[in-house]
Structures are given as C-alpha cells and as structure tokens.
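Could you have a look at this structure, given as structure tokens, before my questions?
Here the complex is missing a single protein chain, while all its other protein chains stay put.
Which chain is which? They are A and B, in the order written, and residues in each are numbered from 1.
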Amino acid sequence: MSVSYTSILWNKQKKAYDIGIVICVLSFTTLFFVGHSVLHPNATFETILIRNFGLLAFLLLHLILIIGPLARLNPKFLIILYNRRHLGVTMFLMAAIHGVFSILNFHSLGDTNPLKSVFLSNLQYNSLINFPFQVLGFFALVILALMATTSHDFWLKNLGPRVWKSLHMMVYLAYAMIILHVVLGALQNETSPILSGIVLLGFLVIASLHIVTGLKEGSNDMAIDDAKSDFVRACNTSEIKENRAKIVTVSGERVAIFKYEGKLSAVNNFCRHQGGPLGEGKIIDGCITCPWHGYQYRPEDGQSPPPFTEKVETYHLKVEGDEVWIDPKPLPEGTLVQPVTINNG
Amino acid sequence: MTNFISIAVDVFFVYLLIGLLFSAWFALAGARKLDNGVSGTPWHFKLIIIPGAVLLWIILLLKLIRKR
Partner (left out) sequence: MDNEEFYIGWQEGAASGYKKARKWFFISSILLLVMFGITYLLVEQKFVESYFDYGNLTELTGQIVDYPVFGVKTEQHGEIMTVPLVGFGKFDALPVLEEIRNRSNGKRFTEIEVTLRGTVIYNKTKMWMELTEGNESIVAISEREFSDQNISQRGSQTIAGEIVDPKCFFGVMNPAYNKIHRSCAIRCISGGIPPVLAIRDGERYSDYYFVTDEKGEPINEAVLQFVGTPVKLSGAVEKVDDWKVIKVSSPFMSTIQYNYTTEITHCLSYK
C-alpha cells in the first residue's frame, strides 16, 4: 500500500519482534562459542564461526517455514507471519556469513578463482555420497539472496505480486538443496545418529505441518464449478458471520463473499500484496482488511481507498430467500457492484 | 565440463558487474522512472533497493524499456 516508500517500517510490535530475533541469534552464538572454548578447545575460530552461522541459518529456516502453517492453524500466529521478512533477511545474513567464510577458508589463496574452485575442486557430480555438496549450498544461497534483497514492498510492486510470490516460493527449493547440502556435507563428518535424527525430524515437522494445513484448506473450499450458467448457488447467508466472509471456488478462482451492515459483496480472494487470503480477513472501518499484512479494499468495488491503488476483481451476487447466488464471471478489477441487501439482516 | 563451469562463473561475474553499475544508476535515477513511489524517498531507501537491483537488473531494465 505504498504511496511513497519507507526503508523499513518499524513500529512497537515490529521492534518487539526484532528484539526476539536478536535474542535468538545472540543466545545461540554465545552458547556455541563459549561451549566450544570449554568442550572443544582445539577447534579453530574459523571452524566455529562457519558452523555457528551455518547452523543458525539452518535452524532459522526451519522456524520460518513453520510460521506459515502455524498461522493457518492458529490465526494468533499472524503476528509472527507479518514480520517474517525480518526473520528471513536475518536468516539470509547468517547463511551469507557461513557461505562467504567457507569460500574464503576452503577456496581462497589457491591456484584457482575461489568461486570457480567451489564448482571445480570436487568433480564427482556423478556420485551421490561424494557429490560436491558446497555447490548445493551455493545455489541455495543465491535463492536466499534473491528473496532477501527483494523482500521490500518496492519489489513486490515492481516485479508484480505473482512473479514476486513465485520467486519467494523458491524457498522450498532452497530448503531441499540445503537439506542435501547438510546431509552430503556436514553429516558425512558428523556421524552421530542424533544429528541425522534431528535433521530428519525437522524435515518431517515441516512436511507434515504443510500437508495438514494444505488438507485443511482444501476441505474448507467449496467448489462450485459451473462457469456457463449465469448464477450458481454459493452458500446460505447464515453461514457468513458479520464483517467476515465465506470463501467459495468458482471457475477455479477463490472468491470471498463478505457480509456487513446487512449487505453482501464478493471479491477475488487473492490479495494483490502478497496473495494473502482476503476471505480470512475482516471488515474494518468499512474496508476488507487482509489478515496477512493489513492491505485494505472497499467491498463494493474491490479498490484500495485512495491514495492506494491496489484493485481486485469483483462479482455479481443475488440473494434468494436465505440462499446466496454468485455470477461466476469475474468483473474487471475495481468494478463497482452495488452490494446486495439481505432481507432480515 | 570444466571449461563450461569456468565460463559460466565468468559470465556470472560479468552479470554482477553490470548489475553493480546498473544498480548505482537505478538507485539514483532509474527507480524513479519505473515507480513514482520512489520520488522523495530518503537515501537509505535507495540503498535498500541496490542489492536487489544488482541481482535482478535485467528484469528492471526490460521493464524500463517496455515502459518507455
């Protein structure tokens, strides 16, 4: 909802969030360095540094990946989701320290360009166990760099929400490469089954949370697929709570039908900011407010109130008795549709 | 394969180098042409968009050309 951009928007709750991130990073790092000086005094400083930041990035990535499903299971965690980009940028910085120091340590001051050496030192690309695991880490770091550097709303607007979202969905590809990077790298040296077990557990937690929330979301959707007919039955008015919405799927698009002040309006469910589910939002001060980042749209025309410029598609509705009917054909973004009145509120 | 990787890394460096030059211009002048919201923003906002511009300069350049 940018008119003019700010570098980083900090308010009280964002500051509290960032303090949480800083405490996470500092407590782990302090423990790791002090722990090594006591338990492993022979470890060199660079080794501790590389391991500390590699592990921190790996652990923070797990936290980042469970936030999405967590917020779906319990909306109270939206507060964590909203500032996830700060956690993401922090995670990238940790990964970058790990990557840069590893390249400096293992590949610099040699007979080959350090970055070329990452790809050319170990050439066993056809082997699984001997695979050059650093290459996987490098590509994952590139993805994380793309995500971190485009996390500002400027990029969301100028790359377009769909491109931006697909770029940021690449976090799952990065996660897969990082898991392989760890399994084919660190776990080849660190042979304790406890560590392999933890990596497996982390993967299982993330995978199952995503599957559970995916199934839950799927069952919430009511698909009405009849694009040819003029109006299709969507739901009953009593199914929608005041100032809230019911999400239905018509012609493959998810549509949110909002009820407010004895009226009904329907808009496309996809928030133009980051694709948040508008139908899980609420009408605040007369505007549909996205649960993810608070972007707002007027229910009757799907437009963000001026000076903002975001628009979503709107739909024609009609009410017959208690039944709500929807015209599956979307109207162009920002088209004004008179809200339909519910007979007995 | 060794040669291919070697060339690919060189191309990557050249890409980043162009990105670095482009991003300096983009932060100072280009971004404003692409997005009105950039006008009047402080220097630290411009600093924040530089790393992304280094990596994605080619997309920004295409968007700028298309806009013109």
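Keep in mind that, in the parts below, a contact is a pair of C-beta atoms (placed from the backbone, for glycine too) under 8 Å apart; a residue touches a chain by one contact, two chains touch by 3 or more.
Nothing here was measured: the structure is a model prediction, and the numbers come from that model.
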{"item": "Interface partners of the hidden chain - shown chains only, full complex considered", "value": "A"}
{"item": "Option touching the unshown chain, where A:122, A:309 or A:335 are the choices", "value": "A:122"}
{"item": "Contact residue for the chain not shown (choose from A:77, A:139, A:203 or A:231)", "value": "A:77"}
{"item": "Touch criterion as defined above, residue of A:90, A:134, A:150 or A:268 at the omitted chain", "value": "A:134"}
{"item": "Where the unshown chain meets chain A, residue by residue", "value": "9, 11-13, 16-17, 20, 23-24, 27-28, 31-32, 35-36, 39-40, 42-44, 46-47, 55-56, 59, 63, 70, 74-80, 82-83, 105-112, 117-118, 121-124, 129-130, 132-134, 184-186, 188-192, 194-195, 198, 241-244, 281-282, 284, 289, 291-294"}
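By definition in this document, only the chains that are shown with their structure count from here on.
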{"item": "CA centroid of chain A to CA centroid of chain B, Å", "value": "24"}
{"item": "List of chain B residues in touch with chain A within their complex", "value": "1-2, 5-6, 9, 12-13, 31, 34-35, 37-42, 44-45, 47-49, 51-52, 54-56, 59-60, 63"}
{"item": "In the complex with chain B, residue positions of chain A that touch it", "value": "2-8, 113, 115-116, 119-120, 123, 125, 145-146, 148-150, 152, 154-155, 157-159"}
